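For this view, one protein chain was removed and the others were kept in their places.
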Amino acid sequence: MIFLMIQNWICDFSFDRLEKAGRLYHQVKLTKDVDDLFNDTKLDAIAVATPVSTHFDLAHKALSNDKHVWIEKPMTEKVEQGRALIDLASKKKKVIFVDHTFIYTGAVRKIKEIIDNGDLGDLMYYDSIRVNLGLFQQDVDVIWDLAAHDISIMDYLMPFKKFTVSATGSSFYGNGIVPKSLLTIYMENDVLGHINVSWISPVKIRQTLIGGTSKMVLYDDNNPSEKVKVYDKGVDLYETKEDLYRLKIQYRVGDMYAPKLEEIEALAVGTEHFADCILNGKKPMTDGRAGLEVVKVLVASKESLRKKGAPVDLDVNY
Amino acid sequence: MIFLMIQNWICDFSFDRLEKAGRLYHQVKLTKDVDDLFNDTKLDAIAVATPVSTHFDLAHKALSNDKHVWIEKPMTEKVEQGRALIDLASKKKKVIFVDHTFIYTGAVRKIKEIIDNGDLGDLMYYDSIRVNLGLFQQDVDVIWDLAAHDISIMDYLMPFKKFTVSATGSSFYGNGIVPKSLLTIYMENDVLGHINVSWISPVKIRQTLIGGTSKMVLYDDNNPSEKVKVYDKGVDLYETKEDLYRLKIQYRVGDMYAPKLEEIEALAVGTEHFADCILNGKKPMTDGRAGLEVVKVLVASKESLRKKGAPVDLDVNY
Amino acid sequence: MIFLMIQNWICDFSFDRLEKAGRLYHQVKLTKDVDDLFNDTKLDAIAVATPVSTHFDLAHKALSNDKHVWIEKPMTEKVEQGRALIDLASKKKKVIFVDHTFIYTGAVRKIKEIIDNGDLGDLMYYDSIRVNLGLFQQDVDVIWDLAAHDISIMDYLMPFKKFTVSATGSSFYGNGIVPKSLLTIYMENDVLGHINVSWISPVKIRQTLIGGTSKMVLYDDNNPSEKVKVYDKGVDLYETKEDLYRLKIQYRVGDMYAPKLEEIEALAVGTEHFADCILNGKKPMTDGRAGLEVVKVLVASKESLRKKGAPVDLDVNY
Partner (left out) sequence: MIFLMIQNWICDFSFDRLEKAGRLYHQVKLTKDVDDLFNDTKLDAIAVATPVSTHFDLAHKALSNDKHVWIEKPMTEKVEQGRALIDLASKKKKVIFVDHTFIYTGAVRKIKEIIDNGDLGDLMYYDSIRVNLGLFQQDVDVIWDLAAHDISIMDYLMPFKKFTVSATGSSFYGNGIVPKSLLTIYMENDVLGHINVSWISPVKIRQTLIGGTSKMVLYDDNNPSEKVKVYDKGVDLYETKEDLYRLKIQYRVGDMYAPKLEEIEALAVGTEHFADCILNGKKPMTDGRAGLEVVKVLVASKESLRKKGAPVDLDVNY
């Protein structure tokens, strides 16, 4: 689907889709020519919901024409493109909002709150499985589709420097597309990210473990009533007097609680936040930097995937 | 725990454990000297349930003294040791039985039956998560403890040549032990193994997805009543006339069934099978070759783990 | 909510709701006077979605004015009213469709198919729990709200004569409304219906067991992927030669399967069926008789509830 959604414009290459949109939204102007939007000086912002290969050009033109820009994830295909957009937005004093949807869910915001309170202790790992029998995309590997969600959630919850990526997977159908992958991200402080994504599972699983030295979180997006569980189960290390080098691990197993979550639609929270950032000069939680972090991991994953898991270092200096 | 269990001998370095064993088993002879067993010419078989570093020496002596040998998993520390044991057993015409317990469960045997019937179509992947908040071993990484189970199950269900291994993980506690890892095994026919193991999870998960082109299996060892579910959900590939290079993926979503499983204790099945192999000259399902396959992957994983996921080739020619 | 939905009329006492409806449906005529509908000779059918106390009058007028009629469950407040509507519809050759929604779900239709195939053997019981923390209605007991669903499902799946009803419950809040009840329905052939309904549970449960002598069904409406499970677990009775009076019960425990369900919206299936019945002179699956069966049980339950579970016989001769 290729379209641009704006306040009072809808642009799409498909006449059918434009016509359908016109029936749903009476007041809106329809066009197949995206320049109509760039040239509309009354237009403040443009949402880019197109294939990733077109993100950079469209967002760049939008910013160049002094529009704020909302970009579907992943922000860009290449790291350099992401950097260029960030620099341009900074120069133009415009907002880049990357649509990392999950950041705006009640579940992820609650986990963030719990982490920021220090409840988990020192963070150790993010371990996620996101598999389903859904739409098998034909143009990108599953990592670009599904892992992008987890990388953005992880970056939001655990904003550590990411050093190295290892990714594995195989193209089972001979079409060059990898529909199933494992991903590891080595971060500072020995923090680890493990991500398992697949389009070809018999069941849908959306499960994330977040491990801290004091408490741990199980975030199960399929559980309608208890999406977030916080376990008072940690691992302690003790050194005995007799043998300083010998470590004893004692497990604590304690209470669990499942906090109440806000049930506002993530997209509604996100659009409101976008508007707030534009109107009040705020920085989006999912700004260009957040988008770039995801792109860096995706690009490195692609290289590692080709090399059967060989570690690929990220450029951490931007 | 260091002990050897035999028909009429129990050998252990700990006097306390020997005494306890003596109270439980009245007729058995107790010793701290393992040579008593090797020198007992009436003894047919020895079970080696000791730390992995001692497996080779003990099993080698047992075989040299014309005893059949039962070895705890993993069979040996090194690939060469495994090969040497296999050669010696072959020369001595003795049985090596490696205690890959799960092979003898009703669940794994039922899945094997389903696969051998061809129900799943062409096999694509084995994807397992085995995490818990259990005993944190101090002498080996979690891969040697928990992944050994999955490698043996995978080798039994999908006996494909294993080419390359990538393993990632981190030592969170500064003691050099890796308590959490991802493992990928590249096999012939583009078949893939993905294994996630951890000692430091807030919840116990034992879940394996086995993907075929026709059907897929979900094996959940924690589910008391429906451990094995077979999903009639596959992925089909079609080539359109218009564009031979363009692939369309159509998902089928059909019935599920959970077959009845035998509920005999795996250890009982295994010991009976061991006796049957000794008495009737049969080859154990978990023989030296099976044990060696696991050791090969473990050893390669260790190297890959040190190199942050760099692919390590297995020697496939034994 | 008090409104009547028709092909080209919407009638409601509330001006606000009428105005809102007008904005959603441009072509429709709006009125606060229901006689406008009865007097519209071009109008074929009227849907009555009003409080139950008004069902009889509105449906009676609709039929009298030669309209087919769709009635929300429960059909009427009193048994006599239900009978009168059935007789009038018969005389007028018009369709009564009672909106027992669940009958049109993929799950219930699949269970019906399984039962009609004889897979379950002789039916023994229907045992349902339908509890939630939802809207606490102020004008009727929970039985009239929630149990109506189960009685209609049971009547559809197990069309046995219903003899006697026992209902228990209590008004915890001193307002005379019973928000939690148990209901038993004694049927011919010793078939039993057990229904547990509640508005004041901490969790939502929608679980039905249907027991047959050969197989049993677990219908869990909260389970998104496996709503209907069929268990090959029955109970067999044997008489030993030694003691004819002594019964031995042997349990069989076998396979389970979860059939694929159609995922069409029940309301869409129902409305299409209503139209089909009108146009082609068919009898609705949820016709006046089905509606009356539910009303009979509800009315008897009310009396039994007042008498703390005392059995109340149903009039089975209509």
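As written, the chains take the letters A, B and C, and residue 1 is the first residue of each chain.
As a working rule, a residue touches a chain if its C-beta (ideal position, glycine included) is under 8 Å from a C-beta of that chain, and two chains touch if they have at least 3 such contacts.
Keep in mind it's a predicted model, so treat the numbers as computed, not measured.
Touch with the chain omitted from the figure is made, among C:64, C:175 or C:222, by C:175. Note that of B:27, B:225 or B:280, the residue touching the chain absent from this view is B:225. The missing chain lies against chain C, touching residues 124-125, 127, 129, 131, 133-134, 136, 138, 164, 166, 168-173, 175, 180, 182, 184, 186, 190-192, 194, 196, 198, 200-203, 209, 211, 215-218, 229, 231, 233, 235, 237, 246-249, 251, 253, 304, 307-311. Not every partner is drawn; the one left out touches chain A at residues 226, 232, 253-260. By the touch definition given at the top, chain B reaches the unshown chain through residues 203-204, 222, 224-225.
Heads up, the rule we're going with is that only the chains that are shown with their structure count from here on.
Averaging Cα coordinates per chain places chain B and chain C 53 Å apart.
Mean C-alpha position of chain A lies 36 Å from that of chain B. In chain C, no position touches at least two other chains.
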